[in-house]
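Removed: one protein chain of the complex. Kept in place: all other protein chains.
Let's look at chain A:
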């Protein structure tokens, strides 16, 4: 088999405002790993306006081929325009698999592409592999994260959306070479008219290096201020378990867990969090986990590296004081 015969593993490079989303680099990292198990060629598809620079970056991150669709109509996301072009490309190159980030764009675009191709799609995967028979294996948490389902696809290509912040990023290397293939976008009417597009400046939990999270041990919504002060001193942000988000004490963008954000910061401090399976599913891969809880039997202690049994209302102010004194 020559290099040209290799089937492709195609990574959808999601861009927002002309910048490629970091989940794309994680998908490339995984695709490179898989391409060593089967002879596969890592390729990527990028749509947007004036994104040649980003296409080159994708090559530095390991794509051997970047299919570049440039048109002003592709600057903003349009599920139908994006779908139409990806489906046409897929029919031309017949890839082995297509990977999307499990972002709002990926999770809304991939179903349109999959249904159009009449192929299988697995949502929100946390691992991908290839077995001895060359079959694509997709692993995803199910049943609120208590079990892992291993899923195969009977049709081709296999398609997956992959959770952000679980795969290793590809390494950037300017010596890498690849081809940018300029594609002609298919003419099509937009499916919606974007009247206004704005970016909200909020916290970005998955990208935070330090997270101080509160759970049911908090007595009042105002007490998040105490966690915020601690988080600020550590250069971090505030997270929350689901009950407090449901209570309306803090916004959903702060929620850590199965139905919220998956995070793996350098430091995760769980304050008054018992550690339900749903919460653990969103944070157990953090590098260092510190738990503070008055209940010695709280499951969080079994998943933490360091734990203090005690009252968060006594311990957190002391910790704030110690940090301020430095």
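In this text, a contact is a pair of C-beta atoms (placed from the backbone, for glycine too) under 8 Å apart; a residue touches a chain by one contact, two chains touch by 3 or more; residues count from 1.
Keep this in mind: contacts and distances are computed from a predicted model.
Missing chain, UniProt protein name: "Electron transfer flavoprotein subunit beta/FixA family protein", from among "Sulfurtransferase", "Energy-coupling factor transporter ATP-binding protein EcfA2", "Electron transfer flavoprotein subunit beta/FixA family protein" or "NAD(P)H dehydrogenase subunit J". Considering the whole complex, the residue from A:151, A:166 or A:180 that touches the absent chain is A:151. Within the whole complex, the absent chain has one touching residue among A:12, A:61, A:77 or A:96, and that is A:77. The missing chain, though absent from the display, is touched by one residue of A:107, A:169, A:216 or A:232; that residue is A:107. Residues 16-17, 76-77, 79-80, 83, 103-105, 107-112, 114-116, 118-124, 138-139, 141-144, 146-155, 191-202, 204, 210, 233-234, 252, 266-267, 280, 284-285, 288-291, 296, 301-310, 314-315, 318-319, 322-323, 326 of chain A touch the missing chain (whole complex, contact as defined above).
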